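Below is one structure, written out as structure tokens; the observations come after it.
Apart from one protein chain that is not included, each protein chain of the complex appears where it belongs.
Entry: chain A
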Amino acid sequence: MADTGLVETLLQRVEKVDGGLDSQDVATSLGVDHQAIVGAVKSLQALGDVISAEQRSSKHWELTGEGCEIAEQGSHEARVVSSIPEEGMPQSQLMVERLEDLVRDKLLLVQKGQASQLEEKEKNELKKRKLLSEVTVKSYWITKGSCFSTTITKQETELTPEMIASGSWKEKKFKPYNFEAMGVALDCGHLHPLMKVRTQFRQIFLEMGFTEMPTNNFIESSFWNFDSLFQPQQHPARDQHDTFFLSDPAQAHEFPQDYLERVRKVHSEGGFGSQGYKYDWKIEEAQKNILRTHTTAVSARMLYKLAQQEKFTPVKYFSIDRVFRNETLDATHLAEFHQIEGVVADFGLTLGDLMGILHQFFNKLGITKLRFKPAYNPYTEPSMEVFSYHEGLKKWVEVGNSGMFRPEMLLPMGLPEGVTVIAWGLSLERPTMIKYGINNIRELVGHKVNLQMVYDSPVCRLDS
């Protein structure tokens, strides 16, 4: 709060004039520093509409230190000349006449406040010689406000329990809040954005009546990950380049023996209406432990389990969990990511059913325009890539993969003929990166995450 005396003096001055006052003039006439007047104006403004103050700025020319010296004593040249004694040097008579000291004259004009008499060019010349400088002066034009009064009441900052108890708040004036400022950052915990999206996808599946599969087994045998899905043993996905193999524990033991035999047969000889792949199927390949490359390995285990039931019952399954690929890493690919998978098994499901259910699923994500492209996948037939129309990019973009599991996968498990299984999958990271506008996957997943991004991420509503 500025000096109350000064504030009151200022208010009295404002009261006396009809129009307004310039703060510079007030400072000069009161003989105080201009900053003190500015302080008084600011504290009056904080009280509301007591005064109104409009900021103004004006420019004027001032002499620099050197300029002042010249104005007082004459220019350097003149001083040199005048310091030569009349009888002095031999050449002096030749050189010297009484000089007219133009520089000094000009500076004196400025000093008297008559700078306007000089031409711009002259002023700039002197400015270059560092004898003059142009100064901007800020001041306030002060006029009476709508609540003008020469007496000021002290304002309260906050409501207190005592004021409430005594009722004194009724007589008090409260300092207005600055609604422009941000609130205090809260000290709270946050959920990770990818996990928020996972929660939403989980919710969607539950709303659609899907049961969650137990996917808590990152380590899987090649048998369940590939062979049971009718993926041949020479398939490129089973290369060292694509899949993480384990050295410890290197091999799986214990397979359902009769089922394993049926799998061997359908690969190497065919059967169940299939020609098979006709190659030498090796148990050693099937035993190799890997980090699962897809959660479909778990779907295979679940479907096998379903086939062992005495009587088949229709099922709808889903899972969202980590899968692993020994791939080249870049801004959108990591060695591990989350796969979202949905599976429906029932008698007589059709391609139309698959497309229908995909529509319902993607509708819940706010995606309504879908179309399907024929594709190839070793364990589904037909296979369809799902495309959605991206309004921003103005083109169709791939949003997932889908298909009907091959009979060579289902029949050896022991599922009844006529049962068809439709399935689809997508990654969790991609929709999350789009949703939260993240370009580098490392900022989202893993220890290099930007915690500020986690703190700042909004709630996740996929359909809006």
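Going forward, contacts are C-beta pairs under 8 Å (C-beta built on N, C-alpha and C of every residue); 3 or more make two chains touch, one makes a residue touch a chain; residues count from 1.
As a convention for this text, contacts and distances are computed from a predicted model.
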Identity of the absent chain, which is to be given by its UniProt protein name, from "Nicolin 1, tubulin polyglutamylase complex subunit", "Phenylalanine--tRNA ligase beta subunit", "Mitogen-activated protein kinase organizer 1" or "Response regulatory domain-containing protein": "Phenylalanine--tRNA ligase beta subunit"
Identified contact with the non-displayed chain, of A:Gly352, A:Gly437 or A:Pro458: A:Gly352
Residue of A:Lys59, A:His253 or A:Lys394 in touch with the missing chain, whole complex considered: A:His253
Chain not shown: contacting residue from A:Trp141, A:Trp169, A:Phe245 or A:Tyr259: A:Phe245
Interface with the unshown chain - residue positions in chain A: 187-192, 194-195, 199, 202, 205-214, 216-221, 234, 236, 240, 244-255, 270, 273-279, 289, 291, 314-316, 322, 324, 326, 334-336, 344, 346, 349-353, 355-357, 359-360, 371-376, 378, 381-384, 404, 406-408, 422, 444-452, 454-455
